[in-house]
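For reference, the structure I am asking about is given below.
The complex appears here without one of its protein chains, the remainder shown in place.
What follows is subunit A.
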């Protein structure tokens, strides 16, 4: 197999020294993690590598030498570097060399033992693959942390291919902790050798998040315990709670907050992403809710709203009355049965009259109620929208009632019609056998049955028309409520944190890698550059896709 050497881009301009990293024999690849510079004492280097190996369980070793010829008169360095292979024995021994003023590198891999098969060459072809250590670490392309049932030691049997490379880099964080300003015995060069990257704000937030999470978790557990108490299980209350969408939304939010502030750490990046998305959506919700609150309470808008509510309800009731008058006449040129028409029409008109009296009774209290409900917007925009949806449901309760009456009448009529139609044909529904059987009826049964059948058939258009009209009205109200719920779901489930990461820090959400062939000269090793591929926005979801 071709020998692949993964070389970090940050070390390409480093001084000469030793290459430190891990050799993966199954892939025949050498992952270079850092460069140790002169002067060094071999014993101290070996001690450092043993420490790193113990702390990170990655088989770090000296892989070879790195020679960066800045001036012409460094021939002696070459001989010195060759002598080092005797001190740090590694199979195979890599020798990377870069000349000043030349873009092309030279690479040699030597095997100590001559292989048994005669055809295989003593020096392999070597392929150089440059990778950016910072991006590989931050994009988290490596597989999740080893399962607890894996034994201590090199637990990389499960990771194959490029995942082994990413895993190596990710788990060697211990090696990257010392930078060039440390007064240690060994001088290393890696992506953090200019200074360990950290942010004061992030560190402070991490320290503060512990006690805050604990406090909020206690508070939330108290609230959830109170909400599941016996009082709310009594029949009228439990029925109302299950019907109101506000309670549904509040319960959902409570669940989400409990998850965010739980004291358990997230196990893998997908869970962390989910938690972060939830937190950002809660913040956005509360911010929008507060903006709505300030808009509502300014310039006495609540008063205006309350003043406009009763005339609007009156107007709706008037329109419904016009509709019923139209139905009682000759709607769309259809001829209705006068008696049934009048009965149904008068019944519904009386119902509307009752409803309007009820609204007028409530009108002095509406402003107070609206003011208090408006305060709930500080819990979030979704809660305010759910309350709006519930108010619409309550105000159009009479339309719901009309729909129920119309549907029941129509349903009864259809049942009666189907059973009498069977009688008309001489058949009967057999309940035991669940099928239609023939049956011989008496003459008086047939006579009365046919009479009733005729009556129902002639009354069908009237009932059907009332049913159609009120179903359409109910559908209208349901559509409006559905749109509001859609908006609420959108605010609840939009993954804003992931979208923000995709825009600002695309390397954190890498979906894989791609390779680019750099300038090539015959006789020199092939050089490739490994880069991260951005996640496509069209395939966005709350959990990140896997690498490879």
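Note that in this section contacts are C-beta pairs under 8 Å (C-beta built on N, C-alpha and C of every residue); 3 or more make two chains touch, one makes a residue touch a chain; residues count from 1.
The rule is simple: contacts and distances are computed from a predicted model.
**Student:** One chain isn't displayed here; going by UniProt, is it "Proteasome subunit alpha type", "CCZ1 homolog, vacuolar protein trafficking and biogenesis associated", "Phosphatidylinositol glycan anchor biosynthesis class H" or "Signal peptidase complex subunit 1"?
**Tutor:** "Phosphatidylinositol glycan anchor biosynthesis class H"
**Student:** Which candidate, A:9, A:28, A:227 or A:258, sits in contact with the chain we can't see?
**Tutor:** Answer from the full complex: A:28 touches the omitted chain.
**Student:** Among A:97, A:127 or A:174, exactly one should touch the missing chain; which is it?
**Tutor:** A:127
**Student:** State which residues belonging to subunit A touch the missing partner chain.
**Tutor:** Contacting residues on subunit A, toward the hidden partner: 1-2, 4, 25-28, 115, 117, 120, 125, 127, 129, 160-162, 512-515, 517, 520, 526, 528, 533, 536, 548.
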